[in-house]
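Handing you a structure now.
A protein chain is absent from this complex, but the other protein chains hold their places.
Presenting chain A:
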């Protein structure tokens, strides 16, 4: 599936600001199941210093410095990419068991194992809580693979948590999400990660986009799409396998991947510091369009 992607972030400031420093994580990365053909980052006003680097997780980052006074900052990320089928549904049963996974983590001397062990540890936005960990116990079955268990968790979250935009913010703690059983994609991904890590299973956060289909008979609205998030679980043989608890499915050709991290804090799309006073307004618009 081929896509044209556009993600606009725009800040409007009440008074002119200067020396705006920003860190972006907006450029989709190349993966075995995602071919990124072209990318571009457009910044308005022009004249910003931009430098690109790859972070520890292999994500593409941009450091943006805008020196001159300005009242508006727009960052637009463009990409054209092709997402290939992954056939993960067919592979769930061939993964390893929880016992085999623990043994691998304990004995393997590979970089993949060290990386997986890091993703078993609590992180700032996905702390390990007994509350989250306890969600997994009723989902365990005999002769179950780790990936089948993760799939159970994916279903459980979808069935028992209500997708409620606006109920949470980026700083809502997980305990509130569990208490009220509400949240958005970011909350559900972090909940699953916290739950899996509490059970010693390596899990990571994935940020990206979901292609949305308009209702039958209605035109597709520009900018109607949004950033999306899901989680990924490690299997020693199969590598990292993605799950989308918001939609109860295994990401395939409708999911466009931008970045991986321990949690949202590692992959914030755009964050920055400015010098100035007054209020600001933020506008975000995402377009994911299929192309020929």
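In this section, a contact is a pair of C-beta atoms (placed from the backbone, for glycine too) under 8 Å apart; a residue touches a chain by one contact, two chains touch by 3 or more; residues count from 1.
We adopt the following convention: contacts and distances are computed from a predicted model.
In the listed set "Branched-chain amino acid ABC transporter permease", "Sarcosine oxidase subunit beta", "NADH-quinone oxidoreductase" or "Circularly permuted ATP-grasp type 2 domain-containing protein", the entry agreeing with the UniProt name of the missing subunit chain is "Circularly permuted ATP-grasp type 2 domain-containing protein". Only one residue in the set A:15, A:65 or A:283 touches the chain that does not appear here, and it is A:65. Contact between chain A and the unshown chain involves residues 19, 21-23, 49, 51, 53, 55-57, 63, 65, 67, 109-111, 113-114, 117-118, 120-122, 262, 266, 271-273.
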